[in-house]
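Complex shown without one protein chain; remaining protein chains in place.
And then subunit A:
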Amino acid sequence: MAKRKHAFSLLLASIFLSFSLLLVACSDDGSSDETASSDDTEDTASSAEEGDSTLDTVKERGNLVLGGNNQLPGFGYVNEDGDYEGFDIDFGRAIAAAIFDDPSAIEVRPLSADERFTALQTGEVDVLIRNTTWTTTRDTDLGTHFAPTTFYDGQGLMVRKDSGITSVEDLEGATIGVETGTTTELNLADQFRKLGIEYEQQVFDDSDALVAAYEQGSVDAWTTDKSGLVSRQATLSDPEAHVILDETLSKEPLGPTVRQGDDQWFNIVKWITFATMEAEELGITSENVDDFLDSDNPVVRRLLGDEGELGAMLGLPNDFAYRVIKHVGNYGEIYNRHLGPDTVFGLERGVNSLWTEGGLLYSPPFR
């Protein structure tokens, strides 16, 4: 009997061992594949055309699968009719409009913050536009490419007007509320340590609890991205009684992301995003774009595809920018539709203005 028991435990151990070996083998396979493919593309830009390119997959499927957020006011949410709406979603619609001439040819796959990069790497989504900050680690280690930043955000602080706090230095000894597990928590610690300010931190699991605590007065200030602060200010019982400090604690460039290994697709997403900015610079909107079709300006003609083969070089129809502008609009239109003065947020353009107006949006020339 004892001998048999011994045999069983050996058997069990071997099952364990083989199972774990299997897991290790699987994960090894995954990572080596990944590095191999990314190496390939860095060496030869044409390798994407050999395999099944993302563009072909998207065309075959008939719609674009967009990894998005469905819980961020202004950027991605579900409206009463069950459709996705928002600033980030509209950039996905722009890609769909360029490929299919139909901005509704997208399927939004809501992703959690943890899940987003896995979903992108495994090809579950074609493009990730989910308020994702561009960082070195994400650009290299996570195997993603960042298309141009569509929204320059930064971390800010909100305080009560009557508290007399006007700058970060005044927050000495204050209690500051922050969401746990976010980069904002780390940024706050970094910045205050740099300035040598003592403060007490109170962490919250979600933003609703944080805002409620702030309104009840159990924290003196709270911090998150400035766009988030502005959108939340509108919902406070007395928005006028609060103020957002001018200082910005961190840089948060948010933009579309694609996986490495398909440079054609990366270029497509990149230049569609640039097209919305270029269109605003040239004053082309969804309403007047048809008037520009017979323009004499060669810059406009190239952008709209009347001249040159810019679209074909990307693997798109030559009038892709026309489609984007016609269906979705230029950058300014997208911004105003979701975040601008007519919305509850009333967010100033600030650094998200064109370079001609002192902002950071700068499209390379279309030629």
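Throughout what follows, contacts are C-beta pairs under 8 Å (C-beta built on N, C-alpha and C of every residue); 3 or more make two chains touch, one makes a residue touch a chain; residues count from 1.
Rule of thumb we're sticking to: contacts and distances are computed from a predicted model.
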Undepicted complex member, UniProt protein name, chosen from "Oxidase aa(3) subunit 3", "Amino acid ABC transporter permease", "TIGR00659 family protein" or "Possible anti-sigma factor": "Amino acid ABC transporter permease"
Absent-chain contact - pick from A:E80, A:D162, A:D238 or A:D294: A:E80
Residue of A:D56, A:D102, A:E124 or A:E185 touching the missing chain in the full complex: A:E124
Hidden partner chain, touching residue among A:S104, A:T140 or A:T235: A:T235
Options A:D56, A:E115, A:D139 or A:E247, residue touching the unrepresented chain: A:E115
Touch list for subunit A against the chain that is not drawn: 8, 11-12, 15, 23, 26-27, 30, 33, 70-74, 76-83, 85, 107-112, 114-115, 118-119, 121-124, 208, 211, 231-232, 234-236, 343-345
